[in-house]
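Left out: one protein chain. Kept in place: all the others.
Letters A and B name the chains as they come in the text, with residue numbers starting at 1 for each one.
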Amino acid sequence: MDMSLNLIIEALLFASDKPLTILDIQSALPEEDSTRISEAIKELQEEYDSMARSFLLKEVAGGYQFRTQSQYAPYILQMLKTSPARLSRAALETLAIVAYKQPVLRQEIERLRGVDVGGILRTLLEKGVLRIVGRKNLPGRPLLYGTTKKFLEVFDLKNLQSLPKLKEIKELGTEEDQGTAVIEEGQGNETGDEQTAVDTEKSTEEGPSDPSEN
Amino acid sequence: MDMSLNLIIEALLFASDKPLTILDIQSALPEEDSTRISEAIKELQEEYDSMARSFLLKEVAGGYQFRTQSQYAPYILQMLKTSPARLSRAALETLAIVAYKQPVLRQEIERLRGVDVGGILRTLLEKGVLRIVGRKNLPGRPLLYGTTKKFLEVFDLKNLQSLPKLKEIKELGTEEDQGTAVIEEGQGNETGDEQTAVDTEKSTEEGPSDPSEN
Partner (left out) sequence: MVYEIKLEIFEGPLDLLLHLINKNEVDIFDIPIATIADQYLEYIEMMKVLNINVAGDFLLMASTLVHLKSKMLLPESNDDTVDEDLHNEIVRPLLEYMSYREIAGDLSERDLLERDVFCRQVPLDFRSHIKEEGAPLDVNLFQLIDAFKQVMDRTLPGVQLQLRLEQWSVKEKIEHIITCLKEKGTMLFVQLFVEDRVVSEYIVTFLALLELVHMGLVRIFQSTPHSDIKLTPCFEED
């Protein structure tokens, strides 16, 4: 396998979201001494400088990081602007309450969340996932909130009825070990091969490292 | 300033943590037509293949993404100080069934695996590799499950068609037909773009079980 030190360091820098110091790199490559690592980084830098790609290996904040060259910034900004926006926890909770309790008063949302939600409601109205559906027949005729068609689109729902009920999710339960352990006696039977081959992949679901974070 | 289309696209891909579709790229480059963009991507892919760096430009989940080559994984994991993302065999089997049978009921998955899958379904929903796609028109209106774009990303698949073919099942004849899943139609379900974007991923090798799309 062709893995030079340079390429290993390149891979590390590529997969990191912050600048890496020599020390950071060394922690993944304990046998390498720091001068060899800094030499490798220098070589990588020169290589990228001469390749004239859209990004360079820059020294920043005491570490090293791949950065796109500044002339590409306008395109990247444009892409970021249209890329999917995340919702804050507060916004998500507010949206969830409206989805399940609609038509609902702001007062009711605030009772459930325990905080003022005026600003968040405005943001969600602007994003087009909530709308005002009417007024309640109460003193002051307060506004009632509900979800929009765009809400259905965002969550890929055919209609509000297909919104899963809380109960249905709770019914799924949690995943305790659903396998069953069996002790097998007998000496080294080879037929277990297939079994063990697959078993090596087995591990718990709730490791810290799931890739699934959206 | 020397900015070829190829390098602009490279910069966009380099600055993104999600696979970019041609359409995503076009939104940052509105004057370019899509054939020019896909040509540029192909050139970039070939370029990176021939440069033999630590990462490649891969086609995944209907888009394109730079990804490290697998031989660097141990070093990157060491740097990130995480253990590799793992899925249990139970989770993999459940995913395999959902991938081929979607939209599919929990009950059907349990019939095929012979065990309860509630907890596993929940974990896979949490990880974002499965989603609830609707309800089946049956008493109790049970939920139907399907895979997500994230499933394709995690398993390095271009689309659902590139899943390995299901073998044995063919010789099993027809009694298998468990009726057609009907996803609930809503009134006013012009669940537009987003919906169709996801729908394009949907399809299976063994067609009969997927008539459910509108």
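Side notes on the structure shown:
Please note the rule applied: a contact is a pair of C-beta atoms (placed from the backbone, for glycine too) under 8 Å apart; a residue touches a chain by one contact, two chains touch by 3 or more.
Just so you know, these numbers come straight off a predicted model, no measurement behind them.
The chain omitted from view is touched by exactly one of A:9, A:44, A:57 or A:97, namely A:97. Here the missing chain is touched by one residue of B:21, B:45, B:69 or B:137, and it is B:69. Summarising the interface, chain A meets the missing chain with residues 11, 14-18, 77, 80-87, 89, 92-93, 95-97, 99-100, 108, 112-114, 126-129, 154-157, 163-164, 166, 169-170, 178-189, 191-192, 194-195, 198-199, 201-202, 209-211, 214.
In the full complex, the hidden chain is touched by chain B at residues 14-17, 58, 65-70, 72-73, 76, 82, 84-87, 89-90, 92-93, 95-97, 99-100, 111-116, 125-126, 128, 131-132, 148, 153-157, 163-164, 166-169, 171-172, 194.
Throughout what follows, only the chains that are shown with their structure count from here on.
On the chain B side of its complex with chain A, the touching residues are 1-3, 7-8, 10-12, 14-16, 18, 20, 24-25, 27-29, 52-55, 66, 68-69, 71-72, 75-76, 78-80, 82-92, 106, 115-123, 125-129, 131-135, 141, 143, 150, 154, 183-195, 198.
Those residues of chain A that touch chain B in the complex are listed here as 1-3, 7-8, 10-12, 14-16, 20, 24-25, 27-29, 52-55, 66, 68-69, 71-72, 75-76, 78-80, 82-83, 149, 152-154, 156-162, 164, 168-169, 171-176, 178-179, 198-199, 201-214.
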